[in-house]
Structure formats: C-alpha cells, structure tokens
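All protein chains of the complex are present and in place, except for one that has been dropped.
Chain naming follows the written order as A and B, and within any one chain the residues start at number 1.
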Amino acid sequence: MEAEPPVLELRHVAVAYDRVPVVEDVDGTVLAGQSVALIGPNGAGKSTLIKAILGLVPVVRGSVAVLGRPPQASRRQVAYVPQADTLDTEFPVSAFQAVLMGRYPRVGFIRRPGAADRQAAWQALDAVGLAELASARFGILSGGQRQRVLLARAIAQEPRLLLLDEPFNGVDALSQELLLAALRRLRTGGAAVVMATHDLGLAHLACDEVCLLNRHQIGFGPIGTTLTAERLRATYGGQALELRGDGVIVARP
Amino acid sequence: MTELLVEPFRLPYMQRALLEVLLLGALAGVVGVFVVLRRLAFVSDALTHTIFPGVVIAHLLDRSLLLGALAFGVLTAVLLTGITSSSRRVGADAALAILLTSFFSLGVVLVSRTRTYTADLTVFLFGRVLAVDRADLLQTLALAAVVAGTLWALRKELVLRAFDPDGAAAMGYRTAALDLVLNLLIALVVVAAVKAVGTVLVVALIVVPAAAARLLADRVATTAVLACALGALGGWLGLAASYEVSVDHGVRLASGATIVVVLVALFALAAAAAPLRRRRRGPGNPRGVARWIRSARAAAR
Partner (left out) sequence: MDQVREGGGAVSDLLGTFSDGFARRALLEAVMVGGLCGVVGVHVLLRRLPFFTMALGHATFPGVVLAALLGVNLFLGATLFGAVVVVVVALLGARERVDETSAIGVTLSGAFALGVLLLSAQAGFSRDLAAYLVGSIVTVQRGDLVTTAVAGAAVLGVLAVLHKELVLGAFDRGGLAALGYPVLALDVAMLLLVEVTLVTSIPAVGTILAVALIVAPAAAARLWTERLGATMAVAAGLGIASGVIGLAVSQHWRVAAGATIALVAAGVFAVSLLAAPRHGLLARVRARRQPAAAAGPG
C-alpha cells in the first residue's frame, strides 16, 4: 500500500502581507478525515493562513503542501467557504445557481454545466437540507441558510480539503446542526476540514484537532490535550471568553 | 401614437440612426449588467473620459476615429485595472479622478488648437447619431459581435467574480484578469458609441438600463435580457421623440441627450414599479440617507 501524502502539511510557515509578517511558525499535519479548528482572536492571522493554504498569499518562510503538492497545483481538490455575510444579498442568483458555481472550474470556460454538474449541485443542496429552497433568491434566505448554501457549493466541488472561515457566525441552531452533520459526512468520505472559528464549544463539536494562533502558533494538536486554559490565555491575551457547550474555560485578565 | 414611433424612420438616415441606437442600446445594456453588479459606474465614467483624447488625436491625424478610440481604450483599461486593484495612500478614487481629468484635459488641449474647437468638442462629447453611415453601422456590428461573444464565453466566470470575489479567487480564477477583460469590454462599448452618442452620454447607456433592470429582475439572465430591451427601447423612443420635437415643433433637441432622458424616465418607472413586485424584503440592509452618505465614501472598489 502506497503512503498517501497528508492532505495538508504546514512546515514552519510564515506568511506576510506587504512584507509585514502576519503569522509565523505554523507547523502541523492534517490527514484525511481529520478536522482542525483554527482558534485565535481577531487579527491573529487565521484568515491569512487560510489564504496561504489556498495559495492566494505567498509564504515567506517554510512551506505549505496540499496533497503533497504546492497549493496552486491542488486547487481543484480544495474548497473554500467564506462567511455568508460578506456577499451581496441583493445579487440576482438563486440558491441552486450559487451552489452550481462550485462546478464552474470543472466545466471550464464557454461551456454550460452539464447534467452531472447539476446533479452534484442538487445533492449538495440536499445534504445541507435546502433542496426545497433551491429556486429562492440567495439573498432572501436567512444567515444560517446562506451559510449552508455556501457549504453546499463547497460540497459540490467534491474536495479533499475544505477550508471554512467562521462558518458558525450568526447562524441559527438548526443551520448549525445541519452544517455539523454535513461536515461529518464529508469527513467520513475522506475529506479533511480546516475551520477558523472563535466558538470554542462548536470547535469541540466539529473538530478533533486544534491550532491556536495569535500571530504565531501557540499549539497544534488533539483538541482534548491542546486546548488548555493556559494555552487559551496565551492565545487570547487574558480576555474573557464566551463559551457554549460542556467545557467552560474562562481566562481572567 | 404608432405614427409618431414609425414615421420618422422612413428616411434612410433615420433608419441607419435607429439601427445604430438599437444595437448600441442592447449592447451597452448587457455590458451594463456587469458594470452595475460590480459597482463599476465610476470606472466606466473614467473610461469614457480617457478615451476622448484618442478620438481627438485620430481626428487630428485624419485616421479612423475607431482606431484612436481603440488604442486609448485598451491603454486606459489596462491602467485602470492596475489602479483599481491596488489602492494605497492615494485612494483608487482619487487616482481614477486624476487619470480621468488629465486624459480629458489632454483631449481638450489638443482640440483647442483647431479652428473648429467648440464644434468638434461637441461632436466628440455628444456624438452625431444622425450622421451615422453604413461603415459606422458595420463597425458597430463588428464590435458588438466581439463584445457579445466574449461576454457569452465568460458569462459564468464574470458572474461568479461579481458575486463572490474571494470564492472565485479560491477556486483558482485570476480575478485581475477577469477585471481586465470586463474593463476592455466596457472600453469597446465606449468606442462603438463614440460616433453616435459621444463619450459623455455612453455612460448613461451602460448604467441606466442595467440599473433599471436590476430593480425588476431576480436572476442575472433576466436582468441581462431586460437591460438589452430597455436600452434598445430607450434608443428608439429617444430618437423618435427628438425627431418629432425638432421637426414638428421647431425646437432642436439633441438626439443623444433625448435618448438618455428617456432612459432615465424608464428607470424612474422601474423604480416606482419595483416595490410592488417585492414579496419580502431581504435581510437587513440599513436604509436611509445616512447609510448612503457613509458608503458613498466606499464608492470605488
């Protein structure tokens, strides 16, 4: 049996914007089926790291390998889910059309998406529980529904690596459940998930590994052992934290 | 009523003018959809001013106006794409404004050396649709084919880029390249419109029908068809109206300007009709003057 390269390998990665280092010394491995939560305060470099994994921002030190290759070479296998409220709610597309957009790279220029593409889009929408709202305009859906549409778009891309930026922000409880379920199914299918989040409770529910960031890496490992009060204090610099779920950790200033 | 709309077009020059404005109206309308969705009205405005000196230079050198406009159109599309994708201490807005006015001034300076200064200026800025000849029509047709063809080929990607630029980049699309293509297409529309409606009024052809269609349609495809139709309709009605008023009432109305006024009236109708169609207001965007003034600062993206 050949050794498959890990889905994502970060080796002492430092990323800079405009020659100013934003995040440094990120080191870790993500295997198929694993899920990592990127945790840190605003400005910690979570979004920048995600952009580096996508190959959109250059790495100034170290290396990023997606499926054993540089990020640009593995784009087709990587899907990105932005925050839904960055998108224009007046834009004239339906939920189905938004999901179908995930198939565009496969379709290529000029041609129209085919039956297989449309099928994939339907299944993806179904996986997030929005099949009935397929022809609704994207913008009239609730925040949680829109986030699910964006996840469906990623699912339609059939990715090996899924990157999510704060996917649970402002999302209602039902949408949360459906998002978590869809993510679980993706992981069972062999995809790896990396999500930036500041919701520690959901991180526990959705992820088995955690990467703590505050402009540099404070920890990377299984969530049970890595997410300690001390490390959290180091990450958040002593701010009080808002948590849900069973584990309650409060860092005192 | 139908008399008024058909009568003027018995004359061959009016027929050519009509064909020209129908073509231009439809073309500008469909390109305008992307301009409106991407909030590129300022960039389009800038393009019209920067193409102006190209037209003047071509005229002074007695070459095809089309070539002059084309050369400057390509040049400025490239410059504008460069400027708008990097904003630093000098904001993109300011850089655009300076680029726009300096190119325009160059054109004015060059024109002002001729004896027929003011008349030429007027023609370049406002066109002379009634002087359109067969060659112009063929040129417009050719340009329309190129623009429409490119739009059709890249329609998916341009919509994706407009809807979710981050998502598009993540999927591997080069957003700067897509932006350049769109800017080039806008430049081509301006080039096509120079003779007929002039550089100043073509912005209206691009923005107004598309903005009106946007108010009424919930899909990109519908918006495009509607914009096309409104653009062509405005051309037809405007031409007929300016003819009627000029011939029957002796008040000379510039055709290009009449077309624009008609288009804005159509926009006003669409704006009035739109709320009646809305079933449910989308999730909260704050309304009111305050929001506008605040976001007027973020006009150029």
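Note that in this section a contact is a pair of C-beta atoms (placed from the backbone, for glycine too) under 8 Å apart; a residue touches a chain by one contact, two chains touch by 3 or more.
This is a predicted model, so every value here is computed, not measured.
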{"item": "Selected residue (touches chain absent from view) among B:L22, B:I57, B:L70 or B:L96", "value": "B:L96"}
{"item": "Residue touching the undisplayed chain, where the options are B:F42, B:F72, B:F163 or B:W236", "value": "B:F42"}
{"item": "Missing-partner contacts on chain B, residue numbers", "value": "36, 39-42, 44-45, 49, 88-91, 93-98, 100-102, 104-106, 108-109, 111-113, 117-119, 121-122, 125-126, 200-201, 203-204, 207-208, 210-211, 214-215, 251-254, 256-258, 260-261, 263-264, 267, 271, 274, 281-282, 285, 287-300"}
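By our rule, only the chains that are shown with their structure count from here on.
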{"item": "Whole-Å gap separating chain A and chain B, where each centre is the average of the chain's CA atoms", "value": "40"}
{"item": "Sites on chain B touched by chain A in the complex", "value": "37, 152-154, 156-157, 159-160, 162-164, 166-167, 169-173, 214, 217-220, 222-223, 280, 282-283, 285"}
{"item": "Residues of chain A touching chain B in the complex", "value": "54, 56, 72, 75-76, 78-80, 82, 86-94, 97-98, 101-102, 104-105, 107, 109-110, 113, 137, 139-140, 142-143, 150, 153, 157, 163"}
